[in-house]
Every structure is written in structure tokens, then in C-alpha cells.
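Note that this complex is displayed minus one protein chain, with the remaining chains in position.
Order as written gives the chain letters A, B and C; numbering starts at 1 within each chain.
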Amino acid sequence: MLIGATLAVFVVMTLAIIRGIMGSSLYDRILAVNMFGTKTVLLIALLGFIMGRPEFLDIAIVYALINFITVIGVLRYSDSAAFKQPAEEKRPEEL
Amino acid sequence: MTFLVGIAIAIVWMKDLIAVVMLAGIYGLLSASFFVAMDAVDVAFTEASVGAGISTLLMLVAITITGRSEQTTRHKPALAFFVVVITGGLLIYGTIDMPYVGAVDAPIQVHVAPRYINDSMQEVGVPNIVTSVLASYRGFDTFGEAVVIFTAGIGVLTLLPMVRSRKSDEAIESLNESMHERHMVVRIVAKILIPFILLFALYVQFHGDYGPGGGFQAGVIFAAAIILYAILFGLPAARRVINQSFIQFVAAFGVLLYGSVGLVSLLNGGNFLDYSVLSADPIAGQHLGILLIELGVGCTVTSVMVIIFFHFAGRKEGKQSMKEEETR
Amino acid sequence: MDVAIEITSAICLLIGSFLCISGGVGILRFPDFYTRMHAVGVTDTLGAGMILIGLMLQSQDILVIAKLVMILLMLLFINPTASHALAKAAIHNGLKPVLGNKERNNTESESSSR
Partner (left out) sequence: MVIGLYNYWIVVALMMIGFYIVIAHGNLIKKIVGLTIFQTSVFIFYISMAKVDGGTAPILADGIERFSNPLPHVLILTAIVVGIATTALALALTVRIKEAYGSIEEEHIQEKDNQAC
């Protein structure tokens, strides 16, 4: 059962990577990274149980936190003018 | 594993630097999960917090300063490809002589590792062998690493001196107001989360003897919490919390703490960084020594990471405000 | 009793895996950013929660359960927040949904940003 869940997570990771590589807009990529991070948390928790060493859960916690920080950071800096794609319409920035 | 190669190839073809950085973030996460599968828990811990978190952020900030798109020119790609293929072929030819992955009788497994695994419990008394090797057997190496990190911090400090932001307090206030409106939800959640992150960093710091963790990882996580605060509440607010001179002092303090533990053991009649003489009981001495030097490493790593981030972000904001003044 | 717990945990893992895979298919197949985010944001949280609950049922150690609860809580906090911030940033920077007429666009983007 655990192994089945692990395989499922692997499949989802593959899909997320494909989206991350294809991703037509920047936000698609951020979304893929976010999803990938969540899946990594699950994967590590599952791996810990399969190997019978649940100490691994500490790493899963770190992943959850770091993932959040990364996404927020990316979004915060994607607000700045340098990030605007040329194709997008330019809006006046208040930052 | 094969994912890694796919992502790396994709990185080669991407022109948009932000996409490259996002993919590099996925790459970091992926390599960290590979480390978990290979039983390297501590390494996965570090790679998770460093490769996926801090380095992605730093590259992003650097890109916002330098611009996002790459020019299409490549230098002699055919020649480069040729060189790469030749080198790769030679390296693969070299791997044919390597022992298989996971072989029990490979030379690396029989030389010095059994001694660490069998004796570290009696000699150091710490269940996590990685910590005992890091802090005790190879303490001198780790001292060097701490100094390298400290030096890198100094390097960034000298390369990117602070640009004094000439914005008035009012401008900062109004900026804060507008940001508060826009990032309300995120800010509130972050306010709840940051204490937990800090607490978790302390747990990692002091639990490093028994589980995965230690000074390096804890330092990075601690710095990540501070960076999150700086991202969401603005650099000036973060500077008010973490004073510039204070953080520089902490960076130096960490290295000095590490060095002085070594000196004290020297004065007590042992070798440099031999903790057994720190206390009457050798095991207790080892515990004390490892605790202290992990603390030193944690201090240095935290403050250097924070310094690096502050200087990058401060550079960016300084440039922005200068541009705004030019346009006025 | 043990068998009951075993079965429950298996069911939880199964549901979680199914939700995750459907989210994965969603992120690949849906036509534009907002629908993709809808697929991921909804299924991810519940799917991850289900898998974690399934693991919780399998473990005996109280410390392990506590850590799993911590991960679960963090995911519950973090995932919706990240989705929200993502949607907000996307709208703010002028990424338009592609499907349908104008009214449908508005409702869609609103529902996905929640």
C-alpha cells in the first residue's frame, strides 16, 4: 500500500515536472514548483515509513517550510518591473 | 534520477532566466529526495534548505537586478559540445572500473568508516554518527568550513556596500500601507508561522546529536525565517529587528566561539579541538564541545546568510529608489 | 481492531493517491493557469492530508504522530496561502483567464483565488 502511494506520488511529480518545463507563463512554473514541493514532502514521509526510520519526518517539515518561503519570495520579487514579460500589458506599479 | 538529467537539459535550452531559476529550484528539491533515498539524511536536510530555498531566492534577487533575458549568442557550440562529449566519454570509461553502487566491500566502505561506526558511541557518545564525525573527529575541517563561510560573508559585504536609501520615512510608511493591503493574508499566515520556524530551527540545532540536523542546517532555517520576514514586511522593518552591526558581530562571534573551544581544550592539556578534556568525564566533555561548536557554526551560518540576503535585497531597493528619483 | 485500522489506513492512502494523481492530470491537461491552479490547490491539500492521515494510522510512536500532525497543520496553512498569493499576483500582473465570456471569467478567477 505504501509502495503504491509512493508510485502515485512519483507519477504526479513527473506530471508536475512536465508542466514546469512546458509552462507557458511564469506562474505556471511557480505552481509546478509549489506542487512539486508538496509532493516531495509526501514522498519523504512515505519513504521514511517504507524504510522504517520515521526520523525522516524532520526533513519533511523542513521541506514544507522552505517550499512556502520560496513561493512567497518568488511572488514578492516577481512583482518588480524587471520580471514583466514583454508580451504582458504593462501596468503602473506601486512598488 | 532520470528526472534530474531531463531538468538539466531543459535548463540548457531555456532562455528565460527566471524559468531557469525555477527549474533549478525543482532540481534542488529532486536531488534532495535522491539523497533521502540514498540514506544521507543530514545531507538531504541541508540540500533541502539550501539548494531549494536560499539559493533560489538569491538567484532571483540577482536576476531582478541584472535583468531577466539571455541573449541568444553561444560561443562555438559545436566545439563545446565536442569537448563535452569527449570528456564525458572518458569519464564513463573511467566508471567501468568503479565498484557497484552499494557494494559492501568497496574500498571506501572498509577503510576508515567502520572505525567511526563502531567506536563513535564509546568515544563521543552521540547517536548521530554524522554529527560526531563532523564536530569531533573532523572538527578541524569544519572549523575551516566555518571560516570559509565567514569569509564569503565578508566578501559580499565588501562587494555590495549598502546603498543608502534616500526615501523619507513617509514614503516608507505609505509603501508599507499599500503592501499591507496587498499581502494581508500572507502576512497573517507568516506571522503565525515564523515563530514555529524559529522554534523548529532551535530544535534542529540542539537535536542534532540524536537525529538529523546540526548547526549548518539550523543556521540556514533560522536565516530563512528572518528572510521570510524581510520579504513580507520590507527590508527596513527587518533591519529594525536585526541590527546590521549586531548581525556582523554574531557572525564573528560564531567563528570565535568555535576557535576558542579549540583553544580551551588546548589549554586544558589536550589537542586543539579535543573535547574530552573539557570536562572530567570524557563523554560529557565531548557533548559540551559538540554543543558549543554547533552553536558557533549555527551563529555564523545564520548571520552570514542574513547578511548576504540583506545586502542583495538592499542593493535592489536602493537601485529602485535611485531610478525613481531620476525619473522625477 | 488492528485489521480495522489497517483497512482504514489503506483506504486513506488510496483516496490520497487518487486525489494526487487527479491533481497531476489536472495540472497537465487544463487549458489555462487559473483552472490549473484550481485543480492543484484543491486536490493537493486534501490528497496530502489523506496520505498523512493514512500514515498516522499506521504508526505507533507518539512522537511520529505528533510530527505528522505538525506537517499536516503546516500544509493546511501553507497550501491555501500559497495558492491565494499566486492567484493574486497573477491577476495583479495582468494574466487573463482564456476560457469563456467575461462574466464567466470573473467568477472563475474569484473562485480559484479563494
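The working rule: contacts are C-beta pairs under 8 Å (C-beta built on N, C-alpha and C of every residue); 3 or more make two chains touch, one makes a residue touch a chain.
Remember, predicted model here, so these are calculated numbers, not experimental data.
Seen in the complete assembly, the chain not on display touches A, B. One of B:26, B:58 or B:250 touches the chain omitted from the figure, and that residue is B:58.
Touch with the chain that is not drawn comes from one residue among B:40, B:242 or B:284, which is B:40.
Considering the complete assembly, chain A touches the hidden chain via residues 51-53, 55-56.
Although one chain is not shown, part of chain B still touches it, namely residues 1-2, 4-5, 8-9, 11-12, 17, 20-21, 24, 27-28, 31, 34-35, 38-43, 46-47, 50-51, 54-55, 58-59, 62-63, 65-67, 70-71, 73-77, 80-81, 83-85, 87-88, 91-92, 95-96, 98, 100-104, 106, 108-109, 112-113, 116-117, 120-121, 127-130, 133-134, 138, 141-142, 145, 148-149, 152-153, 155-156, 159-160, 210-212, 214, 216, 220, 301, 304-305, 308, 311-312, 315.
Definition applied: only the chains that are shown with their structure count from here on.
Interchain contacts join each chain to each other chain, per the touch definition above. The greatest centre-to-centre gap from chain B, using C-alpha centroids, is found for C.
A comparison of the B-C and A-C interfaces places the larger number of contacting C-beta pairs at A-C. Between chain A and chain B, the centres computed from C-alpha atoms are 19 Å apart. Chain contacts: chain B has residues 186, 193 touching two or more partner chains. Counting partner chains per residue, chain A has residues 14, 30, 32, 58, 61, 65, 67-68, 72, 78 touching two or more of them. Against chain C, the residues of chain B that register as touching in their complex are 182-183, 185-186, 189, 192-193, 196.
Listed in rising order, the residues of chain A touching chain B in the complex are 13-14, 17, 20-21, 23, 26, 29-30, 32-33, 36-37, 40, 43-44, 47, 51, 55-56, 58-59, 61-63, 65-70, 72-74, 76-78, 80, 82-83, 94-95. Taken in their complex, chain C has these residues touching chain B: 74, 77-78, 81, 84-85, 88, 92.
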